[in-house]
Each structure stands twice: as C-alpha cells, then as structure tokens.
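Right after this comes subunit A.
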Amino acid sequence: MIGIEKLTKTFGRFKALDNISLQLEKGQVVSLLGPNGSGKTTLIKSILGLTIPEKGQITIHGKPVGKDVRYRAGIGYMPQIGRYPDNMSIEQVIHMIKDVRKEQADYDDTLYTGFGLHAIRHKKMRTLSGGTRQKVSACLAFLFKPDIYILDEPTAGLDPVSSELLKEKMAAESARGKLVLITSHVLSDLDGLTSHVIYLQDGRLVFHESVEYLETVTGENKLNKIIAAIMQAPKLLPC
Partner candidate 1 sequence: MLIRTIACCLLFTTAASATVIRTGPSAPLQDVLDRAQPGDTIILAPGLYRQHDIVIRKSLTLIGDNYPVLDGENKYQLLTVTANGTVIAGITLQHTGRSSLTDMAGIRLQQVSQAQVRNCRFINTTYAVYLQNSTHCTVSGNQISAAAGDELQSGNGIHAWKCSHLQIRDNTISGHRDGIYFEFVTASGVHHNLSSNNIRYGLHFMFSHNDVYSHNTFRANGAGVAVMYTRGVVMYKNNFYHNWGDAAYGMLLKDITDSRIILNRFHKNTIGIFMDGTSRIDIAGNEFQANGWAMRVQANCDNNKIRMNNFLGNSFDVATNGTLMLNSYTFNYWDKYDGYDLDRDGNGDVPYHPVSVYAVLSERIPATMLLYRSFLTNIMDQAEKMVPAIIPDQLRDNMPRTRKWNL
Partner candidate 2 sequence: MLTITRYVLIDLLRNRSVAVYTLVLALLSVSLLSLEGGSGKALLSLLNITLLFVPVITTLFATIYFFNSLEFIELLLSQPVKRTRVLLAVYTGMAFSLSVAFVAGVGLPLLLLAPALPSLILIFTGVVLSCIFSAIALLVFVLTKDKTRGIGAAIVVALFFTLLFDGLLMMLIYAFSDYPVDKALIALMTFNPVDLARVLMLLQLDAAVLMGYSGALFKKFLGTPAGSIYAAASLVCWVLIPLLLGVKVFRKKDL
C-alpha cells in the first residue's frame, strides 16, 4: 500500500532520514519506533506530504506522492499534538473537516459517540483538556473510513478507558484490511496490536520485521522486552 524508496531528507546539516526503503501492506499494524529525533515524525510527515523529500519516492497504491493531493483522502492522520482554533466548538471543527472533504458523505462516528464527544460538542476547543483534544483528533482520523491510518502517539494523554477503546478500534480496522501506522513511546500499549515493527535511529532504518519473527529471534513476547533484547545484541538480526 505504501512504498518508500530510498527516502532521504536533511534539515541543514542534520540528516533526518537517510536512504529509507520500506514496503507496508494492507492489514498490517506497523509500529514505528525509535528514540527522539530518530526521524519518525519526519517519515510520517513525508508520507502526508507535509515534508518535501529530497531524494527518493513515496508511492501509495502504486501512485507517487506528489502534487496531486487526492491521495490524502485515503489517509486518516492523528497528530501528536492536537491544537485547534480556540473559539471553535468540537462540532464546528468536525463540520469543518467534513466540509473540506466534501466528496465523502459516509462517516464512521464510532469514536465520536464512543468517546462521548457528542455530549460536549458545543464546548469551545480552548476549554478542552489535552486528553479531550486527543479524542477529537482520533475521532477525525477515523471519521472518513480511510484505507491508511497514521497515528502519531495516539494514546498519549488518553485515559485508560479511551485508550482501550482506541486500541480496539485500531484492531478492528486492521482486521478489515486497513493499514495502521503508529508511533508510540508507550510500547506496552502496542502489545498484541502490532504486526510489524520499524525501528529508526539517527534517520537510518535499523530493522523492519514482523513481530512473529522478532519473537522467535529474541524469545520474548513483550514488545519492550523484544526491543531491549535487540538493542543489547544487535547481531540477532541479519541486517
């Protein structure tokens, strides 16, 4: 679904992405991991077209990401920090995005009702807590039934109940053959959900493997343990 070929991006002297090639397929839940500044956000933004790559190419459904913005209709994006215009209500924000994506009239409002946003839909964005704003962001990402979900730290700041609801939603969507790409620091949140792991460091791809393979190689079954094991013994992996 998403093909990335030799993607390179530098900011001044800093190499954010260094010759990254990846292939992500439908039905996968891919965890994008790596320390701060490893290039996770740059990779996501490159897929979304927010960052312009220097070298390399990104294709979605075989079509290169470029000037034509229509490919984004197939992506639901949940940003790390959800900041919205202060004086708009939840309802207005949702209406606005719906108006921007006028072509699509078939909505998935499981999360909207599940998070109980309809009860507070008239509240102004400025009065909302960080968690509630995260809920709005999540709700927007899932609203248009896209084929690809890109979720940047989705569970950060969410209460356990909502976090669980969001994870269930992700699982359900991947079961329907959608691709879910997640970055998260809280690795325990991704357990049981993730099918593949991408690990980036200093802009370079360290590994991209399925969880099953990683479990066999390391003999661990918790994601944080797996990662720790690999970090201590990099030779476990062929690359």
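Worth pointing out:
Note that in this section a residue touches a chain if its C-beta (ideal position, glycine included) is under 8 Å from a C-beta of that chain, and two chains touch if they have at least 3 such contacts; residues count from 1.
On the choice of candidates, all candidates are chains of the complex that A comes from, given by their letters.
The structure displayed is predicted, hence computed values, not measured ones.
For subunit A, the touching candidate in this complex, among 1 or 2, is 2.
Those residues of subunit A that touch candidate 2 in the shared complex are 9, 11, 45, 48-52, 69-73, 75, 77, 79, 81-88, 92, 95-97, 99-102, 137, 140.
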